[in-house]
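Only one structure is covered here, and it is reproduced in the block below.
Just one protein chain is left out here, and the rest sit where they should.
Every chain is named by a letter (A, B and C) in the order it is written, and numbering of its residues begins at 1.
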Amino acid sequence: MDIRVQQERFDAGAELNGFDPNGAGAVVTFTGLVRDVAGGLEEMLIEHYPAMTEKALREIAAEAEARWQLSNVLVIHRFGSLQPDEPIMMVATASRHRDAAFEAATFLMDYLKSRAPFWKKETTATGENWVESTVKDEEALKRW
Amino acid sequence: MDIRVQQERFDAGAELNGFDPNGAGAVVTFTGLVRDVAGGLEEMLIEHYPAMTEKALREIAAEAEARWQLSNVLVIHRFGSLQPDEPIMMVATASRHRDAAFEAATFLMDYLKSRAPFWKKETTATGENWVESTVKDEEALKRW
Amino acid sequence: MNVVYFAWVRERIGLPHEQITTDAATVAELVDELRAREARYEAAFADISALRVAVDQELSDFDASLKDVREVAFFPPMTGG
Partner (left out) sequence: MNVVYFAWVRERIGLPHEQITTDAATVAELVDELRAREARYEAAFADISALRVAVDQELSDFDASLKDVREVAFFPPMTGG
């Protein structure tokens, strides 16, 4: 398990190539990128709770390892000031079974969305806006 | 849409970095690797139906684009002689919605497994063995 | 007890964290105490359903006990990923 909370940009391709499947045949990745928004995004600022963030991510990844047969798990999540098209975060899962790799990655994303202590603020020409959580994201947790 | 049927090895990380999400925020990849097998795998030989393969992959990818809002789709599948740990194939999907990216990638994999004209033969010290399709893989198609 | 605020809770209250001495037995009692203090707390805690709380860095509930607790954090629903 490799969990990283960092300000620096990361290279998703290099992370995929460096991710050791430990002999498994199925590797799934999810990469989240800063999307532009109506009005033009000047900055996405990601705030987090340093004393809690890594622990929360480790607990979520450990839960994925308990539910699926995974041979490796990677979670990277950035904080700080980001620009459009930059990578925000990435998860990778490896398993002997493709369904396990897909489901575990989907699970990790659902929990990162609503249970990891990050908050996003978008700045456009018209002002600042805290991104709001959605009912859909909260509902997504119920499938697990 | 980018569909490639090739003998040459590919670089999964470089493919992820070169995959254009066209402004979407969610990118999912699946990479399939040659697994070692009991007895020690000397070679995985992948046979395919050249006159049909690319067309079949394009139809599967087009079906994914019809079912989900995707901003890009990549499918790479190799044929020929492969060694353990080499990448066999890769799909990538990009969407504004993470569920669409995950589901489309899962769909692509289910169809590639059972509807794309590839056949795998494993050679170990004890002989050659054509990989058999599984009931589970055929059943997986029914979820779509 | 260290009380920590994030995102628009932090912005409304105007500081990221503060040391608070309290006799509140639960998170909810602490919230009532803070709301009674000043308008900026009232603004931050007006709608409890829009808030989440962590007690000693674990997601928790507003009826959680504060016994032996060292840090309470208030924030809006998380938006990671």
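Some notes on this structure:
Assume contacts are C-beta pairs under 8 Å (C-beta built on N, C-alpha and C of every residue); 3 or more make two chains touch, one makes a residue touch a chain.
Note that the structure is predicted; figures quoted are calculated from it, not measured.
Considering the entire complex, the omitted chain makes contact with B.
Screening B:27, B:89 or B:104 for touch with the missing chain picks out B:89.
From the set B:23, B:80 or B:117, the residue in touch with the chain omitted from the display is B:117, counting the whole complex. Residues of chain B that touch the chain left out of the display are 32, 47, 49, 51-52, 55-56, 77, 88-89, 109, 112-121, 130-133, 138.
Going forward, only the chains that are shown with their structure count from here on.
With centres taken as mean Cα positions, chain C sits 26 Å from chain A. Here the spacing of chain B and chain C, counted between their Cα centres, is 48 Å.
Each of residues 32, 109 in chain A touches at least two other chains. In chain C, the residues that reach two or more other chains under the touch definition are 81.
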